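After the structure tokens below, expect a handful of questions from me.
== subunit A ==
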Amino acid sequence: MDFSLNEDQRMYVKMFEDFCANEVAPFAQETDHEEKPPLKQLKAASEQGFLGAIFPEKYDGAELDMISYALLMEHLGKACVSTALTINVHVALVGSAILRHGTDAQKEEFLPAMAAGEMIGAFALSESGAGSDAAALRTTAQRDGDRYILRGSKAWVTNAGIGQLLLVFARTSEEAGGKGISAFLVDVDTPGVKVGYREKTMGLRGLVTNTVYFDGAEVPAERLLGQEGQGFAIALEALDLSRVGLSAICLGAAEAALENGTRFAVEHEQFGGPIAYKQAIQNMIADSRAEIEAMRHLVHFAAWLADEGDSRLRTQAAITKLICSEYAMRIANRMLQVHGGYGYMKEYAIERIYRDLRAMEIAEGTSQILRFLIARDQFAPHGISLRP
Partner candidate 1 sequence: MDFTLPKEYELLRRMIRDFARQEIAPLAKRVDVQEEVPREVIRKAAELGMMGVPFPQEYGGMGAGELGYCILMEEIGKVCTSTATVIGAHTGIGAMAIYLDGTPEQKKKYLTPLARGEKIAAFALTEANAGSDAAAIRTRAVRDGDDFILTGSKMFITNGPIADIVSVMAVTDPSLGPRGGITAFIVEMDWKGCSVGKVEDKMGIRGSGTSELIFNEVRVPKENILGQFGAGFVTFMKTLDVGRVSLGAACLGGAQAALERSIQWAKARTQFGKAIVHNQSIQWMIANMATEIEALRSLVYRTAWMVDTGQPFTRYAAMCKLYGSEVASRCISQAVQIYGALGYSRDVEVERMFRDARIAEIFEGTNEIQRIVIASDIMRQEGVRISP
Partner candidate 2 sequence: MRIVVAIKQILDPEGITVNRRRERIFINREERIINPADKCALEAALRLKDAHGAEVIALSLGKPAADDALREALAMGADSAVLISDKALAGMDAPTAAMVLARAIERLAPFDLVLAGQTAADTGGDQTAGRLAELLGLPQVLQALELSLDGGRLQVVRLWDGKPVRAAVSLPALVAVSPLAPPARYPHGARIMNAYRQMQVSVWTAQDLGLTPEELTPNIESRGQVFPPERELGTVVEGPPAQMAGEILSLLRMRRLI
């Protein structure tokens, strides 16, 4: 066992740090306060190859391994959670699915454009009636000669409002549950596709999350990703990777919270000295530090499983996301407390981090659903098969 980063990874870290310090962190507050899509940051990221982080070089990707990708997400998460999530959806949810299941033609058509930032990807799975129970989705794709006709609507589609490419999950047969679902690569500009209401959210205010309507949108048959009926499996696989990315973002945001809290405790004096001397403060800092180290190892282990193509990834990604989202929220909550009244003010980054992180226990599988997945996996060998 070797816990050290390799030389490449160490180099990347340096690069991520510089990039985030110059191109992301300085804009985090305005991204939040003005609810501004992080277009500037995306452009800068594309120039560094980060928008094709895990794509092979032949598709203009940076060909990062998952551990390096997790390091990238950690640093982005530390600087600006909105920007980090935007990129994670683009790379780990949409890009990875094309990379794994796309035909050569599809890969050539989309991956280089995605890496260049000409196309930003969005992942359209959830619907107003199908959240945790995504397999209950009702958007349909009806085959009509060499095309599919899409009808229905999708909710909470991150990047839809700034993206060009929608990975849409729709029902191609009446078969119940996941089996009848297929995945399509749909251009936002297709007639019959309408990007609707942008969600006004508690945090993650740089994220552009919309409702998307499909009103008889015609999609050429060659835009089917994978086989008919394979869509749900494609979605779950993509979610495995993006949960690793999301966990890394939680880790980064928790580190940012801890750094902010530590600095505040050192600089801020009450009762004749820095509040760092108070044991209540020390305990909050110590617990957070300990949890961050646990998160880091979970993230790296899951990323390593992904790199190894290990089937344990499915459950481990769920475990990692469960722990990381809950720890990160808890850490932000403590660090806000360390800030006293200042923590409630928008001037201080911790205020934003706290609001941003509250989404993590909900998006990409709620904590309750993750617990279900983990328990199901635990009981399966004992002949008990759990249904949600």
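We adopt the following convention: a residue touches a chain if its C-beta (ideal position, glycine included) is under 8 Å from a C-beta of that chain, and two chains touch if they have at least 3 such contacts; residues count from 1.
Selection rule, in plain terms: all candidates are chains of the complex that A comes from, given by their letters.
Predicted, not measured: the structure shown is a model, and the values here were computed from it.
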item: For subunit A, as assembled in this complex, the candidate in touch from 1 or 2; value: 1
item: Residue numbers on subunit A that touch candidate 1, as the complex places them; value: 126, 129-133, 136, 155-156, 199-203, 269-272, 278, 280-281, 336-337, 340-341, 343-347, 351, 354-355, 358-359, 361-363, 366-368, 371-372, 387-388
